[in-house]
Each structure stands twice: as C-alpha cells, then as structure tokens.
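Only one protein chain is missing from this complex, and each of the others stays in its spot.
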C-alpha cells in the first residue's frame, strides 16, 4: 500500500482527491492537513464522505508528513514551494497540484504569480505531469508539477497537430470555458451563486496565468516558440471545462481524424470522438478523461478541436492520481475507472 | 457472475443502471433493450459510457431475455406488467423499477395509473423492494417492485417514528422536492431548461401517484391506515430529492435521535446525521444513500425530519441494484460503495 | 418629485431599488450611500445600470440624507436603528428594509437578532409595511418596517383563512424555499456557486429569525397567539420564494376559492390563481406580485396554499416602493407595473 498524505484538504481539489482515493485499491490515506481546520473530522466538513473517510484534519508537520510515500499538495499557489524541499529530503515523493513548479522560466513564474520563488533549485527537476507527453519522466520523478485545468484541455487538443508540424503555431486560438469550481472554495463575492448563476462572461481576456503554462507546453511540442491567444470564460455551473481550439492548417493533406486516433490509441484517458461530434462536459463529469472531436467548416483551412475535461478530475485530482499511479507502477487507471456521472 | 439484462435502457434510470453495473464485480451485462433504438451502440447515445459498455441496444425478445438471471425493467409504467409473467415462467428474476407492482390494492393502482392491470395475479407475490423494511422477503423474491423515488425518501424518514407509535398518523405532512431527472427523458415542453431552470413550483398538489404508495407503506408500519398530505415540487436542478417531514408527537418522552440511530445502525445505506443537521442533496449525488436529520423548534410537539436521496440512485437504480445484491447474496454494497460526487 | 435616498446601495436589495426607481415617474434619486464604496460610480459596480443611474456612492451623512423626503435603508440588520432617530427628527420619512423595526416585542427582537435595540422608543410607532394588512397606517407613517421576504409570502397565503377563523392556528405549517439572493451579497463560502448550485437543503429548521415575525403577524390576524412550524430551504437559483402552507380546517363549509378572490380583489399585487393551479416563481421574477393558489387532497381537512413572490421585489425592494407610493399618495403601482421576466 502507498502511504499517502494530502496537504490542504479543505478545498475542492482536496475533497475530490479524497473521493477518488477512497476507491483506490493500493492507497492508505494517513494524513490530511489543514491549518485552519485542524482537529475537525473530515466528514463533518464534507458529509458526502461519511462512512468513507475516518480521519480528522491535522496541522501539517514534517514529522507526520515525512512518513508518507507520496504527498499531494492541494494548497493555494505559494505554499508547496516553501515545504516541498524538506519533504523531498525525507524521501517523500510529491505531486503538487498548485502552480509552483509548472513554469520552467523562473522570471516568468515570478511575473505571473507575483512573488519570489522560494525553491527555484527544484524547478528544473520537477516533471510536468501531463502523462500523454511525459510518462517516462513521471515514472522516475521525485516531484511532479500537476498541470493546470485549462492547460490540460488545451494542450491535449493541440498536441497531435503541433507534434506533426501541421498548423501555424503563431496563430493558435484557445477559447476556453470553466465551471465555477475552478475558482476554488474561497469566500469571495465574485463566486456567489447570485453573481455566477444564470450568467456568462469572459475573464482574464488581457492575460491569464495559464497562458505561459500553455505556451510553454505548446512550444515544447513545436520545438520553437508557439503563440496562442487564450481567453477563459466562467460558466454558470460547477464542474467542467470545454476548450474550443482554432488552428490554421499549413498542410491539408493529412487525415486529421486518423492522426488523432493514432496518437491517442494507447492513452487510457484521452478519447477521440468521431469527426464532427460535440463532446459535452457532462460526459466527463467525475471521470478522469479528456474527450475531444475535430471539425472543419467546408474546405476552409481552419481546423477546430473541441476538448472537454472535468476540471477537478483530469484537470486536477484525477490527473494527480494518474501521476501517482505511474510513479508507483500501479495500473494507470487504479481508482480512476468509473464512468462519468450523467445526467 | 449474475447474467443481467435491462429492458428500457434509454432513459435516465437505464443509463444510471449501466453506470453502476459497470463497476459491479459480480455482474455480466448481457442485454440492453430498446424498441426505438435497436441496433444503436449504447455509448453512441451515452458517450459517458465509452470504454465501459460495449453493447448495442436490441429489440426485447423472450429468447434473449430468458437467458438472464435477473432483469431490470426501466420502462414506463404499463410495460413490465405485460412482459414479466412470461419471463418469470422462464425462471428469470425481476426487479421492476416502474410502478406496475408497487400497489397491492389493484383498484387503487388502476385509479391512479389509469389502466387495467395486466398481471394482477402477480401483485400479491411481488415484494416491495425497500430493504430497510423487507430485506428477508426480498432475498426470496422472484419479483421485486422497486419503490418510487419520493416514497423512498418519505418512508425512510417516518419509519422509526411510526414503527414505535410515537406520532399522530392522521396528521403527517411530507413536503418533497425533486430534481428534473425525476420526470424522465421524454420530449415535453414542461421539462425544457427554459421552463424548469431558475424557477420552482409545486405540482400534483391535489394528488400525486406516489401518495397511495406512501400511504400503503406508512399504514403497514403503523398497523392501521395512516394519512399523509404529500406535496411534490420541481427543483431547478437535475438530481436529488429532499423531503421535509412533519409529524405531531403523541409521546414526547423518547430520545428521538437515539431511536433513529438505533433503528438504522445496521443499515448500510441510511445515514442519520447529528440532531439539527441539514442534509444537502449534493451529499448523496451519485451515491446510494439516504441521509436524514431530526429537528425540533423549541419544545413544540412537531418533529421535523429532513431526508435526502439521489432520485436516480437510492430512489431508483441504486436501490434496484441493492435489491439484486440481496436476492443473489452478494455483498449488499457491491457496485454501490463509492462516495457521492461533491461538489 | 419625491427626493429619495438609499442607505446601503451595494447589496442585492440596493441594486433592485435602483432598477425599479429608475422607472418611477415621481422619484428623484439624490443619494446612494456606501461606506465601503464611497466615490465609486454606481454603474461601475452594477453595469446593468449604465445609462440609467449617473450617481456615485457617497459616505452617509446626516446633512445629505436630511435633504431627502424619503430614505430606504437597505442595510444589514442593526444599522437603521442607530441612524433613523436623527433622520426622523429632520423630517425625513423612512422605509427600513432590514429587520430593525419589524418585531414589536423588544426582548424577542433582541433574542433573535443578538444585540440590544438602539432605538426601542420607535418600535411601537413603526408601521409593519404589509399593505394588504396595514395600508391606512402606512399612509400616515413616518417609519415603515418593510416585511421580510418569507414573512410576506407566508402571511399573505394564510391571511384570508386566519382572518375568518377557519383554521386551527396551533397547527400551521409553512415549508418555504428561497433563491440564493435572499442570503445577500456577502463573501461567504456557503453562498458560492460550488456550494449552492445543483443542490437543495433545509436550513434553520430548528428556528429561523423570520419565525417570530411570521407568528407576530399571524397572531394579529387571529386575535390570539398563533403557532407555525416554519422551515426555510435554499434553492439552487437566484430569485424567488415559494411557500407551501398547510392548515387544518375547523370549518369546511366555506368556499375557500371565493374567499381568497374576494379578500384580494382590490389588491393590486396579490393574484389568486384558479383553484388547483401551481404558481411558479418565474411567473413573478422581477415583478411586485404575490401569486397564490389553493389545493385540497380529496375531502381531507387540510387546505394547502402555494404562494410565490420574487424575494427581491414583493419580498423587499418592490414592497418598499409600494409602501413609499402609499406614503406619498402616488399610484400604488407607480414604478411597479411591468410584467415579470419569463422565461
């Protein structure tokens, strides 16, 4: 059994990790920490877990956490980078669901996240935890930087096209939409039902933190700098991301559907729908899968990819467990093999 | 392995049966029928099942269905009563999720359901599939009438009080609210997002089909006729039922919280929350559990019970599988042991 | 023109007052105060008002407010009772949308609202602003205590029955449901989309602040103490209250439908639907109307009333304007004559 700890268990990614880990056949959950709620039973905060989790939140201490084989950080940005070094020294492996280790260029990270990085020496070592790109590196990793939710949906959608050099990488567009759980579980007026319900808007249209993460990934695929115009939007619902991606084909001789199906045929958590399908976010609700489809409008040179994930699963907790499974050589779908909840 | 068939697989209870059965360790799914969609792949209709269900809908035939050990009827009212007798003759056991066999008094059934019963000789034999009342009869049953969604939430909430004779059974009130999936997956203007969203209303306030089913159950608990005023309401959401129950105490000397905890302590799918808690429907979303709590307003003689279920799980497909598990001596929670999806 | 001020303009009742007052033919809006947002343009906070409101929020000062003919307090409980006395001394009339002057019994108010009343000498003078009960007193009032949202829906529904002495006033039940805007526009985790969306629950089932307000009103109608079991619930939507009311008939010889129609025939904002109708909250969205209908289940002695309002209009800002119209002898529906927004 893998001894697992969760640092920061009171947010939506924390409770989602708990939901999924309770069904994992090879995990023993030994600690869930929360500074603010230490002492409280986990299932008092989250009654959905009654009968499934019998722990209390604890103060995070190096001693307790040092006994874990693996720790998930489900903390706000800026926490993991202060705590991870000491835990790695104790031989604990880490999957960080925050943004602390995602960006390789430290000045870029510091610009977008507004503070000085506290463990820059680990950034190069950290493996970007998108299994579809980096599976073998993840297997060996001590420290995995779990991708952001938007970057997961966007990168998986563009990946086959960019790897093959088929599209103009200076003219990529990603119009992405997320449910409200993506903003976390903090008390903010902007997140109230009365503000978010029955309404829709773009946000961060002049620049969002996930832009450099996306461009870093696309540039690696491309081998040169890629540029994407990325606009996120807020949906009046809880779970789900849809990204509609637009790319201009440089070469229109390739069977794109066959390309996508081939690229992802061995991927347990990427599902390429028939050409022209319209994946719905509900088809992945609660499930660790990215479903996508391709579209063309007549013979015009723009290829459209629609890509959906559950932002809390393949966009966060599910992908983190997928990374753990790879790191500990479990079946990659252990704890992740249930269908989505529909309707 | 239990060889299972589903008759009527295109509605919400059908797809929910499929979702749950794919995780069941002792079930082999061999047939899913639909007259209207015969030949279509199940996962073309329900992409959430891609990778989990590899069957096509078929025309229901006695030959195919006769090979099953157990068949779930997830059909509109009036279908099962025409088909079940022949299947029982072939030795198939049945869990009927429709209302055909729920009401013991045939004239009452015919009045509320508006047609002549087609297999009245089976009504007495059919076991009402509320495990918390009838577990031992279910174990032996050839034919189980799976309870309605509202009746499950209401009966479980009143049960401990009525069994003990603590409340006035002529003055029971059940104010119940259901998500829109309870109305099924038929094309009707009244079910459109534009009609149901951002609005709330009572319906059936002058009499709803679940009223005689509820009163039949409460009267059995009481040993004499019980009378309940039952008003259902339509919620602007998809899954979940909440019932707020009001009863007048005849005897106020009993520790009600202790009574409820004792009554349900061995029930795997009833969860009594601490006194004064407010169970939320999301705490049971996707899970086969009824959570409930007790309330008093000062020292007044009214006891209030708030009871929540997922109408598609403990209110339909999950309870049906629970019944199957009892009938086939599986673990009662086989296929039903995942926590709810929250948020 | 009536010179109007609003104290506390940044909440949902504040912006709703603004929306309605911009269409009022006899109102000049001269001040909107907010300590926290002083200096900000009102339409920067609420872009829906661009082109309709050209004011900035100001610090509340006695001088500025003293120039108003009428001031609406749209503040949290506890603010008005500290400020109103000085304004009354300057000859300003007040409609207080908070709870400060609703409860006549000061110890009861202090128990439920948890603080010492700061202007108890005004409580007796304050007129409870339910026009359907107190229109003539409102006309003369210096200080109107605008009713709570739940109390409006509940009292209007029970009123004709209790006035005529037809029901058992010790056995009243009010099962009420409100949209999320009723909880206001404060930053709280419990109000997030991720907490409120796609879920339903009771709250305050052991006692809610609106209970003493409701019982005070029902007791006045009854002439003796009336007792109601009141359970509020939170709906996964923004606007709207539905109350399902249950009362036991002592006298079943009266034509209840005729009674209700007669009682409300001259009321511009109460609409009695045909017997057995099911009023929807959306039928009053944005409109200052209470729609209600009566139901019976067979010949049983319980009468059921379903009553809907928009909690921000007839339950708050609209009723406040209705009161102003009565106080200043405008047409009672001035500024309030638009149909509801449906769908």
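To keep things simple, chains are lettered A, B and C as they appear, and every chain counts its residues starting from 1.
The working rule: contacts are C-beta pairs under 8 Å (C-beta built on N, C-alpha and C of every residue); 3 or more make two chains touch, one makes a residue touch a chain.
These numbers were taken from a predicted model, which means no experiment stands behind them.
Chemist: List the displayed chains that the omitted chain touches in the full complex.
Modeler: Even though it is not drawn, that chain still touches A, B, C.
Chemist: Could you tell me which of A:36, A:206 or A:266 touches the chain that is not displayed?
Modeler: A:206
Chemist: Out of A:240, A:287, A:318 or A:335, which touches the unshown chain?
Modeler: In the complete complex, the chain left out is touched by residue A:240.
Chemist: Which is it among C:2, C:15, C:87 or C:156 that touches the chain not included here?
Modeler: Of the listed residues, the one touching the omitted chain is C:15.
Chemist: Thinking of the whole complex, not just what is shown, which of C:69, C:280 or C:332 touches the missing chain?
Modeler: Going through C:69, C:280 or C:332 one by one, C:280 is the residue touching the chain not shown.
Chemist: Could you tell which one of A:194, A:217, A:268 or A:335 touches the chain left off the display?
Modeler: Touching the chain that is not displayed is residue A:194.
Chemist: In the whole complex, what residues of chain A lie against the chain that is missing from view?
Modeler: 171, 173, 175, 177, 179, 194-195, 197-203, 205-207, 211, 227, 229-231, 233, 235-240, 242, 244, 246, 248, 276, 278-282, 285, 293, 295-298, 300, 302, 304, 306, 308, 343
Chemist: Touching the missing chain, which residues of chain C?
Modeler: So the residues of chain C touching the missing chain come out as 12, 15, 18-19, 22-23, 46-52, 181, 197-198, 238-239, 271, 273, 277, 279-280, 282-287, 289, 291, 337-343.
Chemist: Which parts of chain B face the unshown chain closely enough to count as touching?
Modeler: 12, 180-181, 185-189, 191-198, 236-238
The working rule: only the chains that are shown with their structure count from here on.
Chemist: At what distance in angstrom does the C-alpha mean of chain B lie from that of chain A?
Modeler: Computed value for the inter-centroid distance: 36 Å.
Chemist: Between chain B and chain C, what distance separates the C-alpha centroids? Give it in angstrom.
Modeler: 39
Chemist: Among the residues of chain B, which are close enough to touch at least two other chains?
Modeler: Within chain B, the residues that touch at least two other chains are 197-198, 238-239, 279-280, 282, 285, 343.
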